[in-house]
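Down below is the structure, laid out as structure tokens.
A protein chain is absent from this complex, but the other protein chains hold their places.
Going in written order, the chains are labelled A and B, and every chain counts its residues from 1.
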Amino acid sequence: MTSDGLLLLEIAASVVLVTAWIALVHRRLDAQVRLYAIQSLALAVISGLVAYLYSAPLLYLTGALFAALNGALLPWILLTVRRELRIPPEANMLVSVRGSALAGLGCLLLAVAVVGPLTPLAAVPAAGLLPISVTVVLVGLFVTVSRRKAFSQVLGILVMENGVFLAGLALTYGLGILLELGIAANLLVLAIVSRLFLHRMKDSFDSLDADVLRSLEG
Amino acid sequence: MTAPAPWVQFLLLVFELALVLGISPMLVGIMRRVKARSQRRLGPPLLQPYRDLRKLFRKDRIYAESASTLTPYAPWVSFVALVSAVPFLPWFFVPAPLGFAGDLIVVVGLLALSRFMTALAALDAGSTFGGMGSTRDMWIGALAEPTFLLVIFAWGAPSGSTQASVIVEHGLSLGLAHLSPALLLASTAFGVLLLAETGRLPVDNPATHLELTMVHEAMVLEYTGQDLAVIEWGKGIKFVLLAGLLTAVLLPWGIATALGAGALALGVGLLLVKLSSTAWLVGHLETRVAKWRLFRVADLSTLAVALALGSIALTYLVGVGS
Partner (left out) sequence: MAFVAPFDLVGGALVVLAASGGAGLLPSASSRRATVGALSLALLGCLLLVSVALEVLLGGAAGTATVALPGFQSASEALSLAVVLGPLQGLFLLLVGAVGGAITLASVGYVPAYVHERPATLAGVYGLFVGSMALLVLSGTAFLFLVAWEGMTLLSYVMVVHEHGSWDVRRAGLTYLVMSHAAAAALLAGFVVLYVGTGSTNFGAMSANARALPELTRDAVFVAMVLGFGTKAGVVPLHVWLPEAHPAAPSNVSSIMSGVMIKMGVFGLLLVVFEVLGGGPLWWGFVLLVLGAASALLGVLNAIAQHDVKRLLAFHSVENIGIIFMALGAALVFLSLGWPALAAVALLAAILHTFNHAMFKGLLFLGAGAVVGTTGTRDMEQMGGLARGMPRTAIAFLFGAMAISALPPLNGFVSEWLLFQAFFASFGTGSLATEVAFTAAAGTLALASGLAAYCFVKAFGVIFLARPRSEVARSVRSDAPAAMQVGMVALAGACVTVGVFPVLLLSTFAGTVRTLTGASYATSPWAWGAPLAFPSVSGAATPSVPPHGSLAIGVVALLLMVVLLAAMVLRRATSNGSPSRRPMWDCGMDAPTPRMEYTASGYAQPILRLFSVFYGAHPVSELGDLGGARPGVLQKTVRHESEVDYPLMEQVYSPIVRLLRELARRVSRLQSGGIHAYLAYMVLTLVVLLVASRLFGGVLP
């Protein structure tokens, strides 16, 4: 049973990796947000699995929170923000699609080279988790620097955060501190998102008065 | 796992050939049907491709006046190369009947032979369409080759073999643990490859006859009659080959490793399920994506190569795969 659980863990981790990679090369913001949502849901599943495997009931809560916040609420906010602020749907990439795909590979190789040797030392539930999580962090970082739009940068930070979350799960089995960290990170991201929101509002309307949003209608 | 007696092997070989030849039009039918349904159309009946083949086999052959003697034979060589790849792959029983004689690299070679012949024949009449399709198809094929090979390396990594049967047996022996991140990464890359190699959206639109978008259709414009029949049939077979390989490696369960009526029946049944679900998935995907510009196909190939390399990195450097 445990080995099957580990296996599911690995599969979920692969989903996290593949979604990050595809989001990296995708040229549509909405699709990127949806990929992020899938990734977050996969992380929530991982959280639940770790909770089950290592009898850490607190992690069920983390997982549920994660699914609700990162898997549903944040994507919804992002999609709404994009639509309401009329941000054009294309991700303006500073690096070509091909370059980004290869950059993803570079992130993976770097992660594997740096973290790979550590894997046997750390008591990690599944061997691939640590390099994958570091890869996801690096990919998120790459997204933040290689996109022109503030929206993409937020997305990149969110992906990074998912990577950190995965690393935390992999290393500590998510006990105690992780929960707090996870929530803190989420709050941070929410703050950034709202900041972006307000910033854009200010840019567009020279005002933070929510009433001006009505002018968006019609 | 010992190989069965030669005559059993032979029977298996014949049955596999018949199976693949027989069901490939059906899968084309499924794809068309699913695509039509998800576009709120009724779509052709599932058996329509069989009727098309029968019709084509009855029609007269016409060749362009400018065509050389290559034209009448090229589609058949191309078809034969595809059919010959069947016994090297695991379908419902491993080891594959001719697994000892050829590994997956041979399959790559046979697919290349098939493509080479079709692309040559496209140039034969001297029509602009043919040249256009030919150069585009070879372009896509040249980019697909490294992906295919690296995916083979990635798949073969845990078992240390490039033979499909050994890969599948190894996967079966691992149980569920076979589904490693490395495998999933490589299989994603192969999925991209499958779309490119079989001429599906977003790489090529099998339903188009617009010169801006045609790839495969442009190559075969000059053909009719039984030649066109084997071209169409071959296209279906190519899909079955690649889809069969993907499902056998990704989800090897159900493939029999020992002879027995139950095991074989289960193997065949699950094979049909796996193949038709792949066709169903591809059909759905085709409704959701648009045809891409030809040069964006290179982006897709790069992604696939990167994924395959990533898979190899995970396998060898971290040992995730084994």
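Methods note: a residue touches a chain if its C-beta (ideal position, glycine included) is under 8 Å from a C-beta of that chain, and two chains touch if they have at least 3 such contacts.
Please read these numbers as outputs of a predicted model, since none were measured by experiment.
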Legend entry - Interface partners of the hidden chain - shown chains only, full complex considered: B
Inset, instruction - Quick one: say which of B:Leu12, B:Val34, B:Ala81 or B:Val282 touches the chain that got left out. - result: B:Ala81
Legend entry - Touching the absent chain when the full complex is considered, from B:Leu47, B:Ala101, B:Leu176 or B:Val289: B:Ala101
Inset, instruction - Touching the absent chain in the whole complex: find that residue among B:Phe15, B:Tyr50, B:Trp139 or B:Trp292. - result: B:Trp139
Legend entry - Touching residue (missing chain; options B:Leu149, B:Leu251 or B:Leu281): B:Leu149
Inset, instruction - List the residues of chain B that touch the chain left out of this view. - result: 57-58, 60-70, 72, 76-77, 79-81, 83-84, 87, 98, 100-106, 109-110, 112-113, 115-116, 119-120, 123-132, 134-136, 138-139, 141-146, 148-150, 153, 156-157, 159-163, 166, 211, 221-222, 225-226, 230, 294-295, 298, 305, 309, 312, 316-317
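Throughout what follows, only the chains that are shown with their structure count from here on.
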Legend entry - Distance from chain B to chain A - Cα centre to Cα centre, in angstrom: 35
Inset, instruction - Within their complex, state which residues of chain A touch chain B. - result: 3-4, 6-7, 10-11, 13-15, 17-18, 21-22, 25, 96-98, 101-102, 104-105, 108-109, 112-113, 116, 119, 126-128, 131-132
Inset, instruction - Enumerate the contact residues on chain B facing chain A in the complex. - result: 176-177, 179-182, 184-185, 188, 296, 298-299, 302-303, 305-307, 309-310, 313-314, 317-320
